[in-house]
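Quick one: this structure, given as structure tokens, is what I'll be asking you about.
Heads up, one of the protein chains got dropped from this complex, but the rest are sitting where they should.
By letter and in written order, the chains are A and B; residue numbering begins at 1 in each of them.
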Amino acid sequence: MDLAEKLDALEEIRKVKARYCRFVDTKQWDALKNLFTPDCRFDGSGGGMGEIAGRDQFVAEAAAGLAGCVSVHHVHNPEIEFTAPDLAEGVWAMQDMLRWEEGSSSPLRSLHGMGHYRETYVRVDGAWKIVAWAVTRLRVDVVPA
Amino acid sequence: MDLAEKLDALEEIRKVKARYCRFVDTKQWDALKNLFTPDCRFDGSGGGMGEIAGRDQFVAEAAAGLAGCVSVHHVHNPEIEFTAPDLAEGVWAMQDMLRWEEGSSSPLRSLHGMGHYRETYVRVDGAWKIVAWAVTRLRVDVVPA
Partner (left out) sequence: MDLAEKLDALEEIRKVKARYCRFVDTKQWDALKNLFTPDCRFDGSGGGMGEIAGRDQFVAEAAAGLAGCVSVHHVHNPEIEFTAPDLAEGVWAMQDMLRWEEGSSSPLRSLHGMGHYRETYVRVDGAWKIVAWAVTRLRVDVVPA
């Protein structure tokens, strides 16, 4: 990659994460699934969640966990570095603001979390995909249901 | 446009939206007006607001609505695509935090909104301008006056 191609790849990667947030918050589950490699892995253990293997399982759990929930995910200030021409790693600051409707099965009424995403991206057939990502928390404020 | 020129145009468009937020929040109404084409259109119907035609009318309504109000607008994670060399469309995640002072004519004391901006940009005489934009809301928290 020359310099312009590298910068263009960075822009494409940033848009993948932008779509991740938008598709989660607008509950576009099929579109969300397409952002990942089939065998992707999510590590939520640093954020009070568990580990999830595979995009089918992640999207199924996200859809179930956000049933009856209005979610807002914002990510900030990416630091993205290429580790190979088709491989990159990134850190994003994040905050999420979740609120479940009354009568939902969630033990929480609301959650406001702040922390970081650490992610690995791979380029497959010209399209950047998330292959692994983890969330860590600086702070989580919750209101029980 | 070659690749570097495209990336430079993206940066210029991102700065237009950054200025939009900054000029609204610092109440620089003349500078704000210059970010739009004269015949721009704002669609706030997805966010509980109305439709506004023309930059003069938009800036007049923004100035009136934010009288006695400290506003904070933050936008995140743009997904911007060119539809022609001098035309682009973008989606931004957003949050705004508004607080009106006591004694203001607003029916609200505060508003915290979260959602998306969808925008169209046009390049006129080398400068990118906002020609149309709309806001949709995921969630709005208000405190009445």
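Throughout what follows, a residue touches a chain if its C-beta (ideal position, glycine included) is under 8 Å from a C-beta of that chain, and two chains touch if they have at least 3 such contacts.
Predicted model only: the values in this text are computed from it and were never measured.
K.L.:
Give the residue, chosen from A:A53, A:V124 or A:L138, that touches the chain omitted from the document.
P.N.:
A:L138
K.L.:
Which one, A:L7, A:I52 or A:L66, makes contact with the chain that was left out?
P.N.:
A:L7
K.L.:
If the missing chain were put back, which residues of chain A would it touch?
P.N.:
2-4, 6-7, 10, 74, 76-79, 91, 93, 95, 114, 116, 138-139
K.L.:
For review purposes, identify every residue of chain B that touches the missing chain, sorted by number.
P.N.:
Answer for chain B: residues 4-5, 7-8, 11, 14-15, 17-19, 21-22, 25-26, 70-76, 97, 99 touch the chain left out.
Note that only the chains that are shown with their structure count from here on.
K.L.:
List the centre-to-centre spacing of chain A and chain B in whole Å, with centres computed as mean CA coordinates.
P.N.:
26
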